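Every protein chain but one is kept in place in this view of the complex.
Chains: A, B, C, D and E, in written order; residue numbering restarts at 1 for each.
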Amino acid sequence: MPYVNIKITNEDVTPEKKAQLISGVTQLLVDILNKNPATTVVTIDEVDTDNWGIGGEVVTEIRKKNAK
Amino acid sequence: MPYVNIKITNEDVTPEKKAQLISGVTQLLVDILNKNPATTVVTIDEVDTDNWGIGGEVVTEIRKKNAK
Amino acid sequence: MPYVNIKITNEDVTPEKKAQLISGVTQLLVDILNKNPATTVVTIDEVDTDNWGIGGEVVTEIRKKNAK
Amino acid sequence: MPYVNIKITNEDVTPEKKAQLISGVTQLLVDILNKNPATTVVTIDEVDTDNWGIGGEVVTEIRKKNAK
Amino acid sequence: MPYVNIKITNEDVTPEKKAQLISGVTQLLVDILNKNPATTVVTIDEVDTDNWGIGGEVVTEIRKKNAK
Partner (left out) sequence: MPYVNIKITNEDVTPEKKAQLISGVTQLLVDILNKNPATTVVTIDEVDTDNWGIGGEVVTEIRKKNAK
């Protein structure tokens, strides 16, 4: 019955990796908290780098600086 | 003043159905909790089936199996 | 499979009213979007009036003014 | 270490304005709560006006009425 | 930089188990998506069983029935 929401930037996230995340997080909830996987829901939000900030700075800008 | 967030998979959700959901949820909050509809906010997140998991499995894969 | 989160202030919300909200919202998702109720999850966050603001003002203060 | 999520309708929000929001909210958390900006995360969700309701009505419809 | 929110019912969740969840989810994001753990944030919401519904029913009631 748990609900997990994962927010990541939309950078190189393949369907395979998303499937691994969903499977892995669900298994953790089964292993650690003995939750029922059948009603465990995981959603992934892929957020545009223009819409994500850390340290007061937009990730798009951080990526540009790091690429130099 | 309530805030409601509805997360559903992005499968066949027409604007008409979204309008019904928003109107219906707002009315429930008025009827049950006597909330002021004028400041009741409802947002709907339509999540790609690649980004939604249940039972440790991605919904895209579940849909493929069920279609067989 | 939908997930709904309802945020309300923690003012006079009885277990009965919360049960009605959960039942009502789930039924709306069945009626409007033909969702499976068995995997429809609804959570309610009751937020302290000190932690809720509207119009730039804390609800605790709004309530005090209205009580005068 | 704070996490802030801002939900707005997707109407005329330029990257510059989003950068100002991220920078401004981060600075508020530094100024008011003495938080470390390096681990302060801000995400912005731009929600389609079809998916946002207030007063029981979809924002797309509200905008149409106001435009008349 | 990812942000993960885990919602579970407040039933027998020890600090040790919460620490395991936080550590496990962070490691998954490192292993699968090569994320930087130093800025990966995980929060856990423990929700009262009166405030969690599934199948249109409040978890408190489901627990009572199952205990019979």
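Rule of thumb we're sticking to: a contact is a pair of C-beta atoms (placed from the backbone, for glycine too) under 8 Å apart; a residue touches a chain by one contact, two chains touch by 3 or more.
Not measured: the values here are computed from a predicted model.
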Visible contact partners (per top-of-document touch definition) of the missing chain: B, C, D, E
Residues belonging to chain E that touch the chain removed from view: 15, 18-19, 22-23, 26-27, 37-46
Absent-chain interface as seen on chain B, which is shown: 1, 3, 39, 41, 43
Absent chain, residues of chain D that touch it: 1-9, 13, 17, 20-21, 24-25, 28-29, 32-33, 35, 39, 52, 54, 59
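We adopt the following convention: only the chains that are shown with their structure count from here on.
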Pair sharing more residue contacts (C-beta pairs) when B-D is set against D-E: B-D
Interchain centroid distance [CA atoms averaged], chain D/chain E, Å: 26
Rounded Å distance between chain A and chain D, as computed from the means of their C-alpha atoms: 20
Chain A residues counted as touching two or more neighbouring chains: 1, 3, 7, 39, 41, 43, 45, 52, 54
Pairwise touch network: line, ring, star, complete, or other: other
Complete list of chain pairs which touch one another: A-B, A-C, A-D, A-E, B-C, B-D, C-E, D-E
